[in-house]
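Please read through the structure below; I'll follow up with questions.
Every protein chain except one is present and positioned as in the full complex.
Labels for the chains are A, B, C and D, by order of writing; each one numbers its residues from 1.
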Amino acid sequence: MTVLELDNVTGGYGETEILHGISLKVDPGEIVVIIGPNGAGKSTAMKSVFGLLNLHGGRVMLDDEDITNTPPEKVVRKGVCYVPQTGNIFPNLSVHENLEMGAYVRRDDFSGRLDDIYQIFPPLVEKRNQPAGTLSGGQRQMVAMGKALMLEPKILLLDEPSAGLSPKYRGEIFKVVRDINEAGTPILMVEQNAKQALGIADRGYILVDGQNRLDDTGKKLLANKEVAEMFLGGGSVPAKKTAARKTKPKARAKARGKSKQ
Amino acid sequence: MLELDNLTKSFGGLQAVDNCSLKIASGRITGLIGPNGAGKTTIFNMIAGAMMPTSGRILFQGEDITGLPTHQMFHRGIVRTFQIPHEFGKLTVLENLMVVPADQTGEKLFLGLFSPGAVKRREAEVRKLAEETLEFLTLNHLRDELAENLSGGQKKLLELGRTMMTDAKLVLLDEPGAGVNPTLLKQLGNMIRRLKDERGYTFCIVEHDMDMIASLCDPVIVLNEGKVLTEGKMEDVRRNERVLDAYLGGGEEAA
Amino acid sequence: MIDFINFYLIPGIVLGSIYALGAIGITLTFGILRFANFAHGEMMTLGAYLTLTMMWLTGWHPLVLLPVAMVLLALVAVGVDQVFYRPFRNSPAVVVVIASFGLMLMIRSVTQFSWGAQLQAFVPGIQRPTIFFDVLRLQPKHIIIITSAIVLMGIVHYLLTHTRIGKAMRAMSDSPELARLTGIDTELVIKATWILGAATAAAAGVFLAFDSHVSTMMGFQILLPTFAAAIVGGIGRPYGAMAGGLLIGITEELSSYPWIGDVPLLSPGYKAGVSFAIMVAVLIWRPSGLFRGRVF
Amino acid sequence: AGRQLAADQINAAGGLLNGDTLTMVLADSQCDPKAGVDAGTKVVNVEQVVAIVGASCSGATNGMVQSVTIPAGVVAISDSATAPSITDLDDNDLVFRVAASDAYQGSALAQLAWNNGYRTLAMTYANDDYNAGLAGVFEVSFKALGGTITANQMHEPNKASYRSELSTLSGNGAEGLAIFAYYGGSGIAIMRNSLEAGLFEKFLAADGMFDQSVIDQIGADVLRENIMITQAASDYDDPSYLAFANAFEATGHSPQAPYAAHGYDATFLIALAIEKAGSTDRAAISAALREVANPPGVVIRPGEWAKAKAALAAGQDVNYEGAVGQNDFDDNGDVTGLFSVNVVGTDGKWTGDLIR
Partner (left out) sequence: MDQLYGYFLYGLSLLTFGGIYAMLTLGLNIQLGFTGLFNAGIAGFFVVGAYVSAILSTAESERHLGGFDWPIPASLVAAMLVSAVIGWAVARISIRLRADYLAIATLGIAEILRLTFKNETDLTNGARGVSYIPKPYENMPEPWNQILMAAVVLAIVAVLYFLLERARKSPWGRVMSAIRENEGSARAAGKDVDRLRVQAFVVGAAMMGLGGGMMAHYLKFIDPNAADPTTATFLVFVMLIVGGSGNNKGAILGAILMWTIWSATEIFTSMLPGDLAIRSAYVRVFLIGLMLQIMLQKFPDGLLPEKRLQSSDSR
């Protein structure tokens, strides 16, 4: 039984195809991390879960239910929670209102949960009535995370949750992620802070050019030399890496060709 | 090169930057670090002319430039990137870069219309520079893509690319590394160093990636609650109790 | 002095209340759907005509029929939205503005076609004022208009600040995509916006007609001052719209008060320009409006 | 609608020339000179009309005739453009009108006010070409008679309220208010506002206010004795008028509708001119128009198309005596009009009396 599964998903924004067949899954209780170069399609893969793009093929399954092309608000109501990479706060709403919005689909009393969030991110306490758009980059990220945590979801999707956070809070975030996970929520996250992320991950996927490149347990990926060189910034800049990038234009051309048919 | 003299910025009751004085030395890469909300971006905004300081002065090469409009800062050689990428969405990646250089004769409406010779020559230069920059950023394959379609990290690269399109004296980078793949980030680091060495840029970098700061920056200035907490080499700063407490926290794995 | 109150201030407040009700719909569409809705004036007109027609059919008082007109107009608005605005959900604001302009022409011609261009009245004849304390002239209808407007605005305010759908509206005006990712059914919010906007538009139209008469151009004629009211109050701020409406209505009337000597301060020929002058001044002095609306 | 009646009668009584039908083409000049020019161009070129009845607004007429019909040599007879500026257009004898210039009505109203005992009046006018012109003439005429204008205030039409303007107007005390406005634009609103606020009780107005809805809206009781409206009118006892009025009433319209009779006359005159010229040649029509309108000749009244056709066929001269009056064009193509004074009758309708 898997919680979330992408099965050979292809698709993109409008005409262009970005994902050329991505498969991945998250089992109960797991932390799964996606890494890959910029522009590989990691965020796009996340969005495919929310019906935010044109899927040309493949399926998205949630708990054995086919949710391919379900509109985002319905997916959220099914218990999938998502922190996008950009535009993840309501800039004109206050911090407090942002957090409340996180619990929009909840109808019970969530004040306890609010207190928890303020405890995790103390800097937000004194900003609670300030419009979130006036926060610093890192503070916004905290709001975005906090907002997602307001729900106690079936599964949590995080797109680069640690970007822009100071080392202290980055550590904090990973701790929070682990805590949530230990409380039973499976997590799928994209991270560029790959070492730390893989450190806490059960499994990891490496995406390149909209395709699966590798998947393995977090530990094994960390130990893999090639992976370390190509994706984790270890060692010197390898010649191979540039070679890998050079295949990209062709792949794009191919993708264009496909989508035109 | 750049000196902040008792600079203050308050938002309502909050002193985001609080009587801050610091110096950025010419020809070096200065790191500016500090907890979230310490006031780093705010300082950048003031230096680059996007925000008016509440009080205090900004001196650039000995000249008081406090409160000048952004475009004049640019012409004095101060270039900044944005923490959240600010691309020209409906322009292609190449055009995004070509917009940047100063002294484009063709940008005068009248000259753009009537003096093709000079304009064409300058256009060719600008285009060449832009193409080199794209090559450098490994974005060449996306040159004709609309910038709004780039991924988060690609936009960050483009942000950096813009600083390479001009003869900058001081480049302010606001978190160039956030969201950038570590391997690429390394390259970026090399590139920044090269720009410093080959073109004589002075950098000031805000970044939360300690590896990058450690490998590039000397000195490092630590900001906390709008004030300078300490300043020095990364190794020293790293051992500072207060820095550990406020910024690095226990979670930092030393690299 | 008493003339000032009787003939400038009170009319100003009445007019202002009507502007304010109209401005609520404008400010909501402006803030949540992000476009300036030029068809809003026509909605007010339509509200008045629907009421008039029901009066012919039933013979009841217009204020009794107002709730029915509100419901009918809300239905119209939701239907119109589905057919004419839905295709433009992801279009730039200019395109939607132009679409609303086209719709304005269409609704207007339908109104003119069905009811003719002749002017009509809810209650023919004139209503003499009741005189209080010997000097204060108040017409019963003005008292009704002002109090009903206040009640309606109170309800709108409550809906927006204290209900889930109100919060969802504010969230959506900030970022529609994130709103969806938060679990908000944006189509539902859009419907709610139209319903609220249409209901207040119906009220504005009916009150305007109640104060003077029904004509096919009545809504359009107050559209621009209503816009000014919405802007002055701050876009997306319904209570701002209320304050803006009152401010515009009162200053329009006061602009021709003989403040100095006994000639009007400003030739009434420029009266229509007063609301714009205020609006432009506010925009320059404080672009987000008096109540800090959202800044695009 | 008056125009259509004329066309129908003519076609029923043998049509034009050799039985051709007179067809009417409508074009909307929207009171905007751009639209006037556009509409003129369309009817002149696409519809190939031989002559034009219209435009109705002075602004649209001005644009249309100056830019289109005069260069094209097409006769235009306006039925309701009353601006004095049309009188001295340099028009190659191509622009006529059957409505009297405001100059006449303004002074007629002033005279009427004076004769009815008004000595001090406040006045207000809507700022449009028609009412501003009329108000100007009225002010001069009333003062010339010895009257006093206590306040004269322009207003912008189509506003929701006029209370503040009215308050200013009432400041110096006046026996009544002269309103120059269209009833729908601002006229009714002004009356309502002044009555409801108790500022003015008595009104004088010109034909922009002549409409049944004024009575319906404000109430006959309130207005009876209190309002006088001049209107470009016909001699209601004149056989010409009666001929028109009976026919028009039979079609279910009120013959007193503003400018209905004018439209009828303009159309009829054009038809006569065509018949007289013997062709639809535009230049010939212009030449023939004055001959069929002015004496001498066999008197033709509304509806007498067959008679006119016969007379013209016999080579006789004709003289159209229309529903609105003599319709004798002067050198400028203007007519001197008749005016009626209208008050609210016991039946709650306007009843008019010719001013002689």
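Following the convention adopted for this analysis, a contact is a pair of C-beta atoms (placed from the backbone, for glycine too) under 8 Å apart; a residue touches a chain by one contact, two chains touch by 3 or more.
Just so you know, these numbers come straight off a predicted model, no measurement behind them.
Visitor: Which chains here would be touched by the one that got left out?
Guide: Taking every chain of the complex into account, the missing one touches B, C, D.
Visitor: Which residue from B:V100, B:L150 or B:V237 sits in contact with the chain not drawn here?
Guide: B:V100
Visitor: Using the document's definition of touch, tell me which of B:I58, B:V119 or B:L229 contacts the absent chain.
Guide: With B:I58, B:V119 or B:L229 as choices, the missing chain is touched by B:V119.
Visitor: Tell me which residue among D:A35, D:A113 or D:A308 touches the hidden chain in the full complex.
Guide: D:A35
Visitor: Name every residue on chain B in touch with the hidden partner chain.
Guide: Residues of chain B in touch with the missing chain: 48-50, 69-71, 74-75, 79-80, 82, 86-92, 94-96, 98-100, 102, 104-109, 112-113, 119, 122-123, 126-127, 143-144, 146, 162, 166.
Visitor: In the full complex, which bits of chain D touch the chain not displayed? Write them out.
Guide: Interface residues of chain D facing the absent chain: 1, 25-28, 30-35, 37-39, 41-42, 44-48, 58-59, 62-63, 66-67, 71-72, 83, 85, 89-90, 127-129, 132-133, 154, 156.
Visitor: May I ask you to list the residues on chain C that touch the chain which is not drawn?
Guide: Touching the missing chain: residues 30, 34-36, 38, 84, 87-88, 91, 93-95, 97-99, 101-106, 108-110, 112-113, 224, 227-228, 231, 235, 267, 269-270, 272-273, 275-277, 279-280, 283-284, 287, 295-296.
The rule we apply is simple: only the chains that are shown with their structure count from here on.
Visitor: Indicate the whole-number Å distance between the mean C-alpha point of chain B and the mean C-alpha point of chain C.
Guide: So the centre of chain B lies 48 Å away from the centre of chain C.
Visitor: In whole angstrom, how far does the Cα centroid of chain B sit from the Cα centroid of chain D?
Guide: Spacing between the chain centres: roughly 75 Å.
Visitor: Got the chain C residues that touch at least 2 other chains?
Guide: None at all.
Visitor: Provide the residue numbers of chain D that touch chain C in the complex, in ascending order.
Guide: Answer in residue numbers: 127, 153-156, 158-161, 163-168, 171, 183-184, 188-189, 192, 195-199, 213, 216-219, 222.
Visitor: Can you tell me which positions in chain C touch chain D when the two form their complex?
Guide: Listed in rising order, the residues of chain C that touch chain D are 3, 6-8, 11-12, 14-15, 18, 117-121, 124-129, 137, 139, 208, 211-213, 215, 217-218, 221-222, 253-254, 256-258, 262-264, 267-272.
Visitor: Once bound in the complex, which stretches of chain A touch chain B?
Guide: Answer in residue numbers: 13, 16, 35-41, 43, 85-86, 123, 134-139, 141-142, 160, 163-172, 174-175, 192-196, 229-233, 237, 241-242, 245, 248-249, 252.
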